[in-house]
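One chain of protein is taken out of this complex; the other chains stay put.
Entry: subunit A
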Amino acid sequence: MSIFEFFQALLQYEFLQKALFTSVVVGIICGIVGCFIILRGMALMGDAISHAVLPGVAISYMLGINFFFGAVLTGVLTAIGIGYVSQNSRIKHDMAIGIMFTSMFAVGIVIITMMKSSADLYHILFGNVLAVRMSDMWITLGIGLLVIGLVVLFYKELLVSTFDPTMAQSYGLPNKWIHYALMAVLTMVTVASLQTVGIVLVVAMLITPAATAYLLTNRLSVMIYLSAIIGVISSVFGLYFSFTYNLASGATIVLVSAFLFALAFFFSPSQGLVWKAHKSRKNRLELMEK
């Protein structure tokens, strides 16, 4: 199917429009939040929290409430649990993360397999953007607006506490609360992305576009915009491939973002390996001529 036919289908099918809209929102918020996640060195934490959402989602299903509430609850509880274990024992932070999130994930799998068909599990884990319902779309949009609003409002606080926590503390900024607020935002982003990329691969959308942007600029503000744009490009093209070849949307979106990362990695003007090699070759040649 050509891109043109994809556009035609887009005009025709409402489910595809909803899928596209949701993907764009997810691309934007994952891109934005991802910047702070990677700059704070919390890639692993991002992975953990997104997985730890699973039991919350499962329990919400069981109780018939919106999975947003359950997800935020278990996500934040896990973040607190990780902090508690690593502060009150000789267990290091990364060990605590590994233990807590795999346990939570396992609990989620047990609950889901006990209560329902495994088709649901498959969709929660790997995403099924073509089945986005109206209510999911509104939740995603609501979360998207909330996340953007929070980042705009607390940009300075996030910037300072990410760059230099000691200084942030000496300014009277509550680092701990900023950390937990970010964890709460992370769980919300995971929930918003549940249908698009699925729990297993959310972390890729948080890290890869942000890392790509990081290779392309020296300024945080630029990095955030770039990361959001790269996130959107990934999710739109990912949706196209998913629709055309009937593949899990999570996988195709992540593959597109990985491809963009590879491009930046090799060809970025300042950091790209190709230019670096070219420059050092040129320098050597110039030296030899002299």
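We adopt the following convention: a residue touches a chain if its C-beta (ideal position, glycine included) is under 8 Å from a C-beta of that chain, and two chains touch if they have at least 3 such contacts; residues count from 1.
The working rule: contacts and distances are computed from a predicted model.
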item: Name under which UniProt lists the unshown chain, selected from "Catalase-related peroxidase", "Zinc ABC transporter ATP-binding protein", "Cytochrome c3 family protein" or "Fe-S cluster assembly protein SufD"; value: "Zinc ABC transporter ATP-binding protein"
item: Touching residue (missing chain; options A:7, A:138 or A:171); value: A:171
item: Among A:17, A:103, A:217 or A:244, the residue in touch with the chain that has been omitted; value: A:217
item: Which residue of A:15, A:84 or A:163 touches the chain not shown here; value: A:163
item: Contact set of subunit A toward the excluded chain (per top definition); value: 39, 41, 152-153, 155-157, 159-160, 162-164, 166-167, 169-172, 214, 217-220, 222-223
